[in-house]
Each structure stands twice: as structure tokens, then as C-alpha cells.
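Omission of a single protein chain aside, the complex is shown with its protein chains in their original locations.
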Amino acid sequence: MSIPEEKQQQDTVSAPPRLKKVSSVKKWLKLLLQSKTGTFGLFIVIFVFLTAAFAPWIAPHDPTENNLAQMLQPPFWAEGGSMEHILGTDNLGRDMFSRILYGAQVSLLVGITAVLIAGTIGLAAGIIAGYYGGFIDNLIMRFVDAFLAIPSILLTLVILGIVGPGMFTLILVLGITNWVNYARIVRGEVLSLKERDFVTAASLMGVNDRKIMYRHLVPNVFSSFIVIATLSVATTIISEAALSFLGMGIQPPQISWGGMLSSGRDYLADSWWVATFPGLAITITTLGIIFLGDWLRDVLDPKTNMNRKGR
Amino acid sequence: MESNQPLLEVEHLSTHFFTENGVVPSINDITFSIAPGEIVALVGESGSGKSVTSMSIMGLVESPGKIVNGRILFNNQDLTALSYRKYQKIRRNDISMVFQEPLTALNPVFSIGFHLVETIIVQQKVSKKKAKAIAFEWLEKVRIPNPKEVFASYPHELSGGMRQRVMIAMALSSHPRLLIADEPTTALDVTIQKQILDVMKTLSKELDTAILFITHDLGVVAEMVDRVMVMYGGEIVETSSVKQLFHTPKHPYSEGLLKSTPKIQQSDEKLDTIGGAVPSPANLPTGCKFHPRCPKAFDRCTSEHPSLINLNNENQVRCLLYES
Partner (left out) sequence: MSSYIRRRLIQLLPVMFIIIFIVYSLVYFAGDPVLLMLPENATQEDIAQMRAALNLDQPFYIQFFTYMSNVIQGDFGDSFSYNQPALDIVLERLPATIELGIASMIVAVGMAVPLGIWSALKRNSLTDVFITGGTVIGQAMPNFWLGIMLILVFSVNLSILPVSGTGTYAHLILPAITLGTGISAQIARLTRSSMLETLNQDYIRTAKSNGINRFSIIYLHAFRNSLIPVVTITAMQTNALIGGALVTEMIFAWPGLGQLLIQAIHARDMAIVQASVFIIAIIVILMNFIADILYKLLDPRIHLK
């Protein structure tokens, strides 16, 4: 009775889902350059990485060296400031600029390693819950619910209060308390993947569970995973800073932006720079990561991508 | 008003979309007219520009789309020159529209009653009580068996046919002079299709409302309309009376369309399909838009763009074969 509609034809031709190949760097670069914010984000992230990596060579001063004669010097453009300390000095006369450079190391290290730990736990939990379903799924998801009910910063804080602060424990605890997001999203994706033909086919052919999970599920949830992981680096950096700010994270003499901010708070009345610059450093870093993560989501996640373009 | 004065005259209408990847000429140089009370079909595959034509007439083409050329005369008034406010008045009182998918075309969070009453209040400037009475009257007119229940229902609670009846009630309650029906029955079962078409036809006779019937379905056309315009690649390629189109289609595309439409009497006959795919409006072929798929194409077709040739008063065709 009717001419086949173009739409219907498109629907029937559905290519098997595959992870987008990261083969051509050129293609990705082109995609990236199309997005101003994405480019901007990548630029910031690379910049922060370089800062962290080359801090010992760039920093004009030893970041931990006290110099009480030079304490609370303002930045160079303010009255009384000098090019000796371009961002001024803190209450112990330490060079703010050098400390901020070194602070990048801690932020990135904690942010990335904690996300790797959390991501691994979450990915495993999500895939197992989604793939096996039933009781295991129920059990894992009730744990997810319970973890969701306790703000992760609160749980982190309490555990750190018990086991004691420090970088290693901080990373570990941030990793253990932040896995739920991955688990939820990965589980959702696995549930829909399970309905797809290629997974059904694999399980009918007697491919064992572990192989199905590694070969079919992990690669297919990887796009969403990488998007959450990227954005989580930003939130984890903020959490690290907050915990250090509260005195439960990185301990002096190790340098962290949160810790610097915390000491700057006491000198707010006449030395605004001590609290301002570390916060600015955190904001710029997380801003870059969020821009990059949003761009990744646009490129990797076709669902949200379509919404953005409308029509 | 004179009786031979057309209700709607579309003259050389071109609507283009200015996308990031270049200009998409969705429709080009569309010219046709509709007399008061007349039922006309605009037939074509999706992507042929028929929906863009209807949205252009409604004044609802949105950025990045734009009417770049031509006029739309409604009762001798050029709609393309109207302000938003004045166009709003036309949409409220004179031109209505029914869409293809009645589930998505109704707001899921509002009841049927809300939809009807809101529309009637806006269009007819009556009190809420009066609007409700009119709404019930119309639910009966579109032959809804249980108006009270339907009035209180939400769109998702009704069947497709019921929803489309509601859409028709909403569209016709203001007694418009023109109803644009964009694939109103495509989403429905065949038996329901017939009922809906019946309702539309009866009410249009009763109200003397003209209908521009947009469809890809020639079967619907045969039952419903007086005159057919066939669209392809953003252009009208043939206009004809229904009878003539079914007996002696002129344009090779119309011919192809007919061959691919099953006839009720000879259901065992093998159906032809038109080879190839509808060209994307962003990437139209040169010359005659249909030549890559045309079985009768010859070398001139690839380079020369045919103009619309008058065969007689009611029959025009855009094909080099008919050049004299």
C-alpha cells in the first residue's frame, strides 16, 4: 500500500556495535578541534600535566624552604611585591608560585590513581551485576544504594579519621568510596547489551562467561566508562582538596592545593593571595578536565550527542 | 467572496536550510493553489519536501530553515510578510494542522480535556465552561464513543485512532478554512485509517474546509482527494486529477509510484519498486532530479533541468519527454 519510508530502511540496517577505533590520531584531532571547549580543555589538561612533570625545573624556589624574613609578600603587581616571588609568599615565607607548581603533582597523582581504583571496582561490580543478574545483582545494587545514601566525602572523611591521613591512604580511601557511579552506569549498559544479538550468540555458542565479559562487555561499556572516569578525575581532585583543607588529606610538608588554601584562610584579612591562588589552580584544572570530559561525552556517547544536535 | 477565487495560492515557494555543512534546498519553486473546500493531495516519499512545504505554509519553519523565495497567498493575503502575532491569528482561526504521530503530537503530561479546552479558549476566546461544552461537542463529531472518559484521559491511555480523532477535533474546532493533514493515517491500522479518513472527509464537507493532504500513500489518495500533486526532490513533478493520475500517469516517477502501489483487485500481482533511493535534499543530482532512478532517462536529462509543462488545464508535468 505504501512506499517504504527512508526511515524504516535506516532502522533495519544496524551495524554491530563496536568501540570506536582510536586508530587515526588525525581523525580525533579533527573532531577535537571542532569543539572550542574541548580544545580548550585539552590545552589546560596538557598544561597542568607539563607543570606537574617539570615543576622541579620551572619552580624558581624550593617550595618547602621557609624564609621568615620574606613572609606574606604580595604578588608582583601588588604594592610591595617583587618579581622574586611573582605570586607572593605564604605565612612561612615560602614561594607561592613554586608551591602551586608542585601542588599540581599531588592533585593529578591522587585524582588519577583514585579514579583508576574506583573505576576498576565499579567496572567489575557493574559488569558482574548486569551480566549475572538475580541475587548477585540485587546484592551489589543494595550496596550501591547504601553507598549512595552516604555522601562519599563524608565516608572518606570518617575512614580517614579512623585510619589516619596521608597520601597513600587518601588515594585508597577515595578509590574505595567512589565506585558506585561506575557500577550503576556500567550495569545499565550491560543490561541493554545482554539483549543484543552478539552477546546472545556468544553465550549460545558456549563461550564462557569470563570471555564474554572481557571480549564483548568491557569493550562496549568502555566509551561510557571513560567519560565518567574523566569527569570523576575532576570531582576527585576537588575531594582531595577538600579533605586536605579539612586536615584529613595530604599532610604537610607534602604540598597540596587544599592544604595551602587552608593555611591561607587565617591570613585572609591582609594577605588575600595565600588563599586565592591555590583555589584558582584547582578551579582551572578541574575546568579543563570537565571541558575535556564533556567533549568526550559528546563524541563517544551517541545518545547525548543526538540530543545536543537536536532535530 | 467569489467562488472561483482560490483559498490558498503558493507561488514560487523555496525554503532552504542553512546548516553548518552548507545550504540544503529542501523545496524549490513550488507553485500550486487550493480552492475553498477542495481536497488536494501532496504525494511524495520522505525527503521529497512535502513536510517542509506544509511547515512553510504554517509559518513554522524554524532556524536554520528559511523561506528564501516566493509568496503564500491565503485569501489574497501574503502570509510570508506577516508578523508573528498576525500569523498566530491565522493559525488560530484559519489554518489548522493534523500531524502524523498523534502520540508525540499531544503533550504527555496534559489530559485530552486540557488540550481541547486550551486550544478552544485560545482560538475562540470563550469561557472555560463554554470551551468545555464545545470540546464535548467536537469529541462527538469525530465519533468518539465515550467522550467523558476520553476527555479525562491522558494521551498515552488512548489508542492511535482515538488520539488522531482528538487531534482532528482540536484542528477543526475553530472551523478553519484550510486543514493541513500531514500523513494523518500513516501510523494507524488499515481499518482505523479508513474511519479517520471518513471523519475528515465528512467534517470537511460539513464545514466547507479545504484539506491539503500530505501523504506517501497513493491508496489513501484514491479514496480521499480531488486533485494530486506529486513531489520529488523538493519540486512538484506532476499535478493531475486523481482519475487521470491513476489511468495515465505522465511523469515516470508517478508511473513508478503507481506500479509500486498494490491494487485491491489484483492482490497477487507482483509489485514493482522504484530502484535507487530518494536523493538527500543536501545532495541533489543535476538536471532532472529523478534521472538517476528513471527508466526512461536519456542524455539530456542529466544536464537539463525540465520546467513544469502545461499539458492541459489540470495536468502539468515536469519532464523532458513532454517537451514539444
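In this document, chain identifiers A and B correspond to the written order of the chains, with residue numbering beginning at 1 in each.
Definition applied: contacts are C-beta pairs under 8 Å (C-beta built on N, C-alpha and C of every residue); 3 or more make two chains touch, one makes a residue touch a chain.
Fair warning: this is a prediction, and the values are worked out from it, not measured in the lab.
Across A:Ala129, A:Leu170 or A:Ile238, the single residue that touches the chain missing here is A:Ile238. Touching the missing chain, out of A:Met83, A:Ala149 or A:Met205, is residue A:Ala149. Contact with the chain that does not appear here is found for just one residue of B:Thr15, B:Asn28, B:Ser56 or B:Ser96, B:Ser96. In the full complex, subunit B touches the hidden chain at residues 58, 60, 88-89, 91-93, 96-97, 99, 101, 104-111, 118-119, 122-123, 154, 156, 167, 170-171. The chain not shown here touches subunit A at positions 37, 142-143, 145-146, 148-155, 157-159, 161-162, 234, 238, 241-242, 245-248, 258, 261, 264-265, 268-269, 272, 275-276, 278-279, 282-284, 286-287, 290-291, 294, 307-308, 310-311.
Note that only the chains that are shown with their structure count from here on.
Remark: subunit A and subunit B have CA centroids separated by 51 Å (rounded to whole angstrom).
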